[in-house]
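Pasting a structure below so you can have a look.
With one protein chain withheld, the remaining protein chains of the complex are depicted in position.
When the chains are written out, they are named A, B and C in that same order, and each has its own residue count from 1.
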Amino acid sequence: MADPALSGPASPSSQKPDSAALYRTVRLIRRFEERAVELVHDGQIFGGIHPYTGQEAVAAGTCAALRPDDLITSTHRGHGHVLAKGADPARMMAEIAGRTTGLNAGRGGSMHAADFGIGILGANAIVGAAAPIATGAAWAARCAGSDRVVMTYFGDGAVSQGVVLETFNLAALWRAPVVFVCENNGFATTTRTDDAVAGSITGRAEAFGIPAARVDGMDPEAVFAAAGTAIARARRSEGPTLLECVTYRYDAHHTWEHAARPRYRTPEEVDLGRSRDPLEIQGARLPEARRAQIDAEIEAVLEEAVRFALDSPHPDPATALDYLYADGTQARAGVA
Amino acid sequence: MADPALSGPASPSSQKPDSAALYRTVRLIRRFEERAVELVHDGQIFGGIHPYTGQEAVAAGTCAALRPDDLITSTHRGHGHVLAKGADPARMMAEIAGRTTGLNAGRGGSMHAADFGIGILGANAIVGAAAPIATGAAWAARCAGSDRVVMTYFGDGAVSQGVVLETFNLAALWRAPVVFVCENNGFATTTRTDDAVAGSITGRAEAFGIPAARVDGMDPEAVFAAAGTAIARARRSEGPTLLECVTYRYDAHHTWEHAARPRYRTPEEVDLGRSRDPLEIQGARLPEARRAQIDAEIEAVLEEAVRFALDSPHPDPATALDYLYADGTQARAGVA
Amino acid sequence: MTVLSYLKALNRAIADEMQRDPAVCVFGEDVRAAVTNVTAGLVKRFGDARVLDMPISEQAFTGIATGAAMSGMRPLIEYQIPALLFLAFEQIVNQAHKFSLMTGGQVSVPVTYLIPSSGSRDGWAGQHSDHPYSLFAHIGVKTAVPATPADAYGLLATAIRDDDPVVVFAPAGAMGRREDVDLSQLAPVPLGVGRVHRVGTDVTVVAIGHLVQAALEVAEELAETVDVEVFDPRTLHPFDWQGLAESLERTGRLVVIDDSNRSCGIGGEILATAAEEMHLVAPPKRVTRPDGAVLPFAEGLDRALQPTREQLRTAIQAVAKNGGAR
Partner (left out) sequence: MTVLSYLKALNRAIADEMQRDPAVCVFGEDVRAAVTNVTAGLVKRFGDARVLDMPISEQAFTGIATGAAMSGMRPLIEYQIPALLFLAFEQIVNQAHKFSLMTGGQVSVPVTYLIPSSGSRDGWAGQHSDHPYSLFAHIGVKTAVPATPADAYGLLATAIRDDDPVVVFAPAGAMGRREDVDLSQLAPVPLGVGRVHRVGTDVTVVAIGHLVQAALEVAEELAETVDVEVFDPRTLHPFDWQGLAESLERTGRLVVIDDSNRSCGIGGEILATAAEEMHLVAPPKRVTRPDGAVLPFAEGLDRALQPTREQLRTAIQAVAKNGGAR
C-alpha cells in the first residue's frame, strides 16, 4: 500500500541527481568504514563500531536531497549519515578515535557524533530515541518561521520501539516537517525483520496518515528521488513522510562480531545480499576515468583523515566532566 | 477499513445474548457508579473515582461473551469491567471505600481493584500499561495448554501510548489469545479523540495485521456479538483482535471535575452524547415487569454493598507495609 | 502585600517567563483546559501555538521537547502524575541530560519538567503517589523542590531560564500553601542555594519540600527545650553543601525529614555527606518513607508510610543534647 506518488519521480522542485557527487559520497563512506574497521582491529578505536558498509546509498541519496541548512539525526550505525551530511572526515575519524580534535572533542565517539554547525543533531545509541528529537527540531524550525526540514534515520528494529510510533502520531498531527528514513537492512542485530515486524514497515506510518514508500536502498539515485519528494512535501508544510529504504548490511552488526561470529545468516545469504552494491550501481553511472579520479581523491582524504586522527591528542583526564552542565555547574567529584 | 467479518453477527460458536443478564449488568454498573459518586461527595471515598457511567454496554457486552475462566485487565475507569466480570459489588464497594473487606484489602482502591480468583488481573492507573500484562497472561495461558482468552480494556487515549503499540506488534507476532477493547468515549480527560489520534484507532491495530472492528459501544448486544467473534478467534489461536467500542462518557473524567468544572464540552454536546443510553437500549429489550424486577434486585444489592462497605473496618496503620514483598521480606521503616 | 498561593505562584512564573521570552512554550496533557490549574489562562494569553495539548505519549513529547530545546525553544513540560517521569525516564536521563557532555558542549537542552502535586495526593494510591526526586539527584539532573509560594515562583522561573534540563517537583502537600508577598519582589531563586527558614543553635533540621512547614511547626513546639534551625536546600542537585556545613558548624547535630523512600534517598545523601565532611557531635537521624514504599490506598495506610511531625519530634529529641531536656 505504498503511496504511488512517492514511488514515482522526484517532484519538480527537487534537482536532478549529481551522479558523480553521489558516487563520491558512497565511496567516501565505504572507504571510511573500511579504514575505521582496520583501526578497530589495530586497537586504535576504543570499543569498536557498527559498520555502515552496504547501506551507503541511503545516506548518500537522502542527504544529497537536503539543503545545507536542513537537519538530521542519526543512529548507532551513523558514520554514513554524518559524512553524507558534510562532516569533515578527519574530525569524524578523530572523534571515533577519541581525540580532542574530534567532532565532539572525543566525548561522543562512534555512536554520538554530532556537528550542530552543519545540522547534524547527533547520532544516538538508543534505538528509536532520536525520532522525537528530530520531530521537536522540525517543529521548532517551523515555529521560527523557517522552512528547514529534518531527516531522521533509524533501522528496521526501531519500528517496534514505542517512542517511534508515538512520534509518528505527533508528527502527523502537527504536520511536522520531518522525513522518517527507515533503513531496512534485513536484521536488527541477529533478528530478522520478518520475525520482528508484524504487518509492514510502511503500514506502520500509514496507520497514522503518514504517506510511505518502499525504496530501493541500494540505488543512490532512487533514494535521492524519493527523498526529494518527501523533503518537498515537508518543506511545503504538508507533513511527514516515511521512506523504507531496503538495503543490506554487508559487514557485522558491530565489530565484536568479527571475533565472536554469531551465526544468524549463511555465507550464501550474505553473498546474495552483497550481489547488489551501491558502489557499483552508482559507479556504473560514471565514466571510468571520473570514477578513478574520485577514488583517488577519496583515498587521499582518508589518508589524511587517519593521519589527522592518530596525530591528534588524547583528551586530558582532568577534563572528564567538562560540558556536563551547559552553565558550568560543577559536579562533586567521586571522592571528597 | 474495519474488517467486515467483525462487524457482522457473532460467529456460530458464540451464544445468543441473554438480554436480561446484559440489562442486569448495565443496571448494576450504572447504579454502582451513581452510589459511588454519592459516597465521594459524602467524603466516604478517599480521592474520588473516574465514573464509568454511559459506557456500561462495553463492559457488559464484552464480559458476557467471556467464559468464567477467561481473564481481564482494566483501567483507571475500571469499576464497570470489574463488576461485569463478576466481582462481588459489596467487596468492590468496600475496596473503593478503603476497607479491609475490599477486594484488595483496601490497598488498591478504585484504580487497582483486582480479583485474581475470578480472572480480574487488576485495574491499572497508568494509561496503556495493562496491555502488555494482559498479553503476557494470554501467552502464559497458551503455554500452559489452556484455551483461555484475555480481554484488555483501554481508552482512546491509550492508542497513542508507545507500550500499547509495541504490544500490538508482539501480540500479532505471537498470535496471542488476547482481545484489545478500546473504549472510545470521545475524550482523554479534556482532549478530543480527533485532536489526539492521527489516522484511525482501528487502523493502528490493522497496521500490525490485527483485525479490527468499530462497534456500537452503546448497545450491549452489538458489543456482545463483536466480542464473541473476537474471543472465538483468539480461542482458536488465530490471534488478537481490536474492538473499537464507540461510546460516551456521561459524567466527569474524574469526580474532581464536579467541583473544578473545566470547560471542554458544551452542555448541548453532553446532552447529545447522553441521548443514546445503554440502559434504555437494553431495557427496551425486556418486558417492563422484568426490568422493574431487575431494578429492584439491583437496588437491594447496592444497598447491601454500601452497608457492607461502610460497616467494614478500616485497615490498621501498623499493617501498611503488608504484602510489599511476596516472601515477607521486611522493609526498613522510615525512621530507625 | 498580596496573598499568593503556591499554585498561583507556579502559574505566575510560567506566565511571566512566557511574557519575557517568546521561546518559552508549554507542553502537556490537558494544559489548555488546565486540569491541574497550573496552566490556567495561558492559552488565552499566549495562544495555542505556545500552549500545546499532547496525546498520551510521554516518551515522544519529552523527546520532542529535547529536540525543540536544541533548536532555540525553551519548553516546559507538565506531567500530570509523578509516575509519568518513569515513562519518559530514558528520554530525560539518557538523552536530555547527556547531550551537553556527549556532544562536547555543542548543544544545551533547556527543558523544564514540572510535576505539580508530587507525592501522595490523597487517595490516588500506589501508582500515583511517588515522590521520585532522589532518582533525579542520583542521575544528576538538576532538581528543585520548592517549599513556599515565593520559592515556587523563583525556582520555576530559574528552571525555565536555565540552559540545562531541570525537574521541578511541587509537592502535593505544598500546593495549598499561601503566603503574603510583595508581587514586585518575586524574583528568580538560584539553584544550589538553600534557605534557613529558622535560625537555631541546637539541632539542624533539613526539610525537603512541603516538610519545611512541618519542620517549622515542630521547631516552634519544641522551642522551649531545643533551639532548632530549619534548613531548606530548595534544590537537591546542585545542593547547597556549603550552607549545610555552615549550619552544622553551629549546631553539630542533624535530622533530615524527606518524603522519599529511605534507601538511596536524598535524606541518606545528606547524612552521608555530613558524616563524611562536616561537623557532627552526635549521630544524625533521618525521617523518611520506608524502604521500597508503595503507598496503599486507604487513608490510614497512605499516611502511615509518610514521615510525620511526631516522628520528627522524636528524632530531634533523640539527637539533641540530653534528649532535648533542659
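Here, contacts are C-beta pairs under 8 Å (C-beta built on N, C-alpha and C of every residue); 3 or more make two chains touch, one makes a residue touch a chain.
None of the values given here were measured: they were computed from a predicted structure.
S.K.: Quick one: jot down which shown chains the absent chain touches.
M.R.: Those shown chains that the absent chain touches are A, B, C.
S.K.: Touching the absent chain in the whole complex: find that residue among B:P17, B:G162 or B:P240.
M.R.: If we include the chain that is not displayed, B:G162 is the one touching it.
S.K.: Among B:I45, B:A87 or B:A141, which one touches the chain that has been omitted from the display?
M.R.: Hidden-chain contact among the options goes to B:A141.
S.K.: Residues of subunit C in contact with the chain that isn't shown?
M.R.: 83, 86-87, 89-90, 93-95, 97-98, 101-102, 125-127, 130, 134-135, 137-141, 236-237, 239, 260-261, 263-277, 280, 283-286, 291-294, 296-297
S.K.: Which subunit B residues touch the hidden chain?
M.R.: 73, 102-108, 112, 114-117, 121-122, 124, 126, 129-141, 143-144, 150, 162-163, 166-167, 169-170, 173, 321-327, 329, 331-332, 336
S.K.: Taking the full complex into account, what residues of subunit A touch the chain not shown?
M.R.: 45-48, 95, 98-99, 104, 106-112, 124-128, 157-158, 160-162, 188-191, 195-197, 253, 260, 262-264, 314-321, 324-325, 331-336
Please note the rule applied: only the chains that are shown with their structure count from here on.
S.K.: Centre-to-centre on C-alpha atoms, which chain is most distant from subunit B?
M.R.: Centroid comparison gives A as the farthest chain from subunit B.
S.K.: Just curious, how far off is subunit B from subunit A if you go by their C-alpha centres, in Å?
M.R.: 44
S.K.: Centroid from C-alpha atoms only, then distance subunit A to subunit C, rounded to Å. What do you get?
M.R.: 40
S.K.: Return the distance between the CA-based centres of subunit B and subunit C, expressed in whole Å.
M.R.: Roughly 35 Å separates the two chain centres.
S.K.: Could you list which residues of subunit C touch at least two other chains?
M.R.: Counting only residues that touch two or more other chains, subunit C contributes 55, 57, 59-60.
S.K.: Residue numbers in subunit B touching 2 or more other chains?
M.R.: Only 160-162, 195-197 qualify.
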